[in-house]
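Apart from one protein chain that is not included, each protein chain of the complex appears where it belongs.
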Amino acid sequence: MSLKVLPSELPALPELRDARDMDDPHAGKGFIMHSVRGFIQEMTQGLFAWSEGRSLWPLTFGIKCCAIEMMAFGASRYDCDRMGVFFRASPRQADLLIVAGPATIKLKDVIVRLYEQMPEPKHVIAFGECAICGGPFWDSYSVINGVDKLIPVDIYVPGCPPRPEQLLLAIMKLQELIDERGKAGRRGRGKTQVVGMPEVTREELLAQVMAHPTFLMGHQSGEPRIAPTPDELARATPTGQPAPDAEGRG
Amino acid sequence: MSEIPAGAAAAQDPAAILAGIATPGKGARAFAVDRKRIVDACAALHRAGFAHLCLITGIDWRDRWEVVYHLVRLEEPEPVVLRVALPYGEARIPSVASVWPGAVWHERETYDLLGIVFEGSPDPRRILLPQDYEGFPLRKEVLYGNRS
Amino acid sequence: MTPRLLFLREGADAAYGRLASLAGEALARPLFLALLALALFIAVALFATFGGWAERKLIARIHSRRGPVFTGPLGLLQTVADMLKFLRKEIIFPEGSDRRLFALAPVLLVLPAFVALVVVPIGSLVIASSQYSLVIALALLSMGPIAMLAGAWASNSKFSTLGGLRSAGMAMSYEAVLALSAAGVALSAGTLDIAQIAQRQADMGVWFALTQPLAFALFLIAAVASVERNPFDLLEAESELVGGWKTEYGGVYFSLTLLAEYGKLLVTGCLFASLFLGGWTDAGGDLGFLAKVLVWAILMFSIRASAVRMRMDALLAKVWRALVPLALLNIVVTLGVSFALGGG
Partner (left out) sequence: MLDAETVVSLDPDVGYIHRGIEKLAENRMYFKFTPIANKLDYIAAAAWEHLYISCVERLIGLEPPERAVCARMAMVELQRVVSHLFWLGTLSMDLGQPTIFVWAMRERERLLDVFEDIMGGRMTYGWMIIGGLRDDLTPGQAARILAELDRLEKVLPEYLAATERDGLFRERLQGVGAISARDALAYGLTGPAARASGVPYDVRAHAPYLRYTQLGFRMVTRAAGDCWARYEVRRDEMRESMRLVRAALALMPEGPIRAQGAMTLRPPVALSMATPKDGEAFVRNECPRGEGAIMLVSDGSNYPSRSSRSCARG
């Protein structure tokens, strides 16, 4: 069994779920408001990008130990209020989703539903190793290797758990990303940035991750990542199922 | 009921266990209990003062199942360990929820991860994994990390 | 102190005259009112913007942290950034929600706060003075629960329905206390016109806050509840009801609700200053009035930072078992005193 990964196996970036046609008045947008907004948008592109960056309201949604660091980020020493970050409880009023912890199989549809409930100019920060690639639980049966399999991620913050300063840096990076998109007038996903690492696009990041065998997502590709030790092979299971060989443990 | 391999100690009845506890022996006091007598043994121990059920663990020894009960009496530091051996083909054991209502969650977790069915449990559903998850991941035959 | 009302009237007449000469007689009146309404809206919007900023800064200071710093000097443009961001947000109507009512509810919430300002004296400026201005102001203030129920029912989500019922129930009961405590003051002043009440305090030389301490305390508590500030902050009980009746509101509608919150804060502030602290009639004049409203706002912000949210049943129990009887007692005492003094 070879561990080589075919480029075709790169998990595709989940396309934006929000396929609503902006011009259809009944698509959740009042006709008048829409045309007025279109006009405003053209005239004040830079201003809105500034305002969108300076008032990022994240959703109070924490999963595990990274959520404690997110709380510390909201407390007085690191004080996210300085950046205009104000935690809101309802997804409708939030425009930033900080995924702080592993996306387990039970939490999968909760995260996707929360993301889809948030109004459109929304951003996602994958905070901590668990959100980036499953972290210390990468080979667990109930942890999904990385939130970007569920929702498009803008900023990755490595660390387990990362320090609250890294989240401040991530907010600054996000503000740069928004300003850059604002100037370019694009609404799509710009370059994904990993905090604390050199500029890297999402594709490069995934290529790096895919190229390095130990990062290979074990159960996503179906066969086990690291099989049992040789002596365990000797006591093959009663069903006699041959366990594939592997290049050592640990 | 298929014969339990010799590995498991001989099963004792509740009266012997009570006697065993009375003698202030050194080290953790472990008793093997037969599957049919587990509820009476637990009830007897509960009456004898073991009010706190610390842990129920299922072990997959590949040739037999084993359910380990750790019971604690507030007066003495050493826990009492009850071990119930089950034949590999038939992972069923009566539930002790009638003695300790708190045991339900231990039993649900053991069922959820290992597939040992606790008969008569007030809440036999899975606790940790989504309800529609097939298979019991902690079994040895489930190769590690594999979703099968 | 000659009442300043007349001065205002001449100023208004002069402006009105110039307008008439400019735009001709027929158009002058609606144009004047439109300009006045615009000025009023800008005043409330400015108060909401810098009120929001001051609140975040003050609460941050109490938390021993900095508060908004990076948006504009001292973070002054933070609320501007928030409001601008909301303009560009996508508007989501929840599935199966009553679209028109959903859009109408926040407007229903904001309007009373603006319209009440027409009746309530802001400093010496009374736009539409009438004998019953107090009754009109209180009636407009109690429009809140209706808007909340409309918003909650229209959002078609269990969180907002429960939140809506809770906050509507609370707001209605506290409106009763608000009205009764204001009634105590109106009785002792003998009129229902807020300007006259303020005037009466100047004539008597003593504030109603001192002669009517009970009404003063009750009005304070009820006002905190009517604006949904912290001890009565069931609206944003994050841990229980996500966002109260506002859960489904995002984008521009949500910013309307924020505007309404600060609008009501301004209205209750002006009412409070006029009814209990003598409004503009004492030495301070207009600036004194402004200082009183600012003191009121800072008091509300610090209450928000330091008070624990009360439980729903304890909240309602307090109203009907403690506050309303106290308010009635206060009225009876006032009647007794004024009867004994002035012979009715």
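Letters A, B and C mark the chains in the order given here, with residues in each chain numbered from 1 onward.
The rule is short, and it goes like this: contacts are C-beta pairs under 8 Å (C-beta built on N, C-alpha and C of every residue); 3 or more make two chains touch, one makes a residue touch a chain.
Quick caveat: nothing in here was measured; it's all calculated off a predicted structure.
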Visible contact partners (per top-of-document touch definition) of the missing chain: A, B, C
Of A:Met71, A:Leu114 or A:Met172, the residue in touch with the unshown chain: A:Met71
Which of C:Leu22, C:Leu46, C:Ile62 or C:Val206 contacts the chain that the document leaves out: C:Ile62
Contacting the left-out chain in the complete assembly, out of B:Pro14, B:Pro94 or B:Pro137: B:Pro137
Contact set of subunit A toward the excluded chain (per top definition): 63-65, 68-69, 71-72, 75-77, 101-102, 104, 106-107, 110, 136-137, 139-143, 160-161, 163, 226, 229, 231-232, 249-250
Footprint left on subunit B by the chain that the document does not show: 28, 51-55, 57, 59-60, 68, 70, 72, 74, 77-79, 81, 100-103, 105-106, 113, 126-130, 137-138, 144-145
Chain not shown, touching residues in subunit C: 62-65, 162, 230-231, 233, 237, 239, 305-314
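Criterion: only the chains that are shown with their structure count from here on.
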Each chain counted as touching subunit A and subunit C at once: none
Gap in Å, rounded to a whole number, between the CA centres of subunit C and subunit A: 42
Chain centre separation in whole Å, for subunit C relative to subunit B (CA means): 64
Length of the line joining the C-alpha centres of subunit A and subunit B, rounded to whole Å: 41
Where subunit A touches two or more other chains, by residue: none
Contacting residues of subunit B [partner subunit A, same complex]: 62, 88, 128-130, 133, 137, 140-147
Subunit A residues touching subunit B - in the complex, by the definition given at the top: 105-106, 139-142, 218-219, 222-228, 235, 237-239, 241, 243
Interface residues, subunit A side, partner subunit C - complex: 28-30, 33, 37, 40-41, 47-48, 50-52, 54-55, 57, 60, 75-77, 79, 81-84, 86, 88-90, 92-93, 95, 117-121
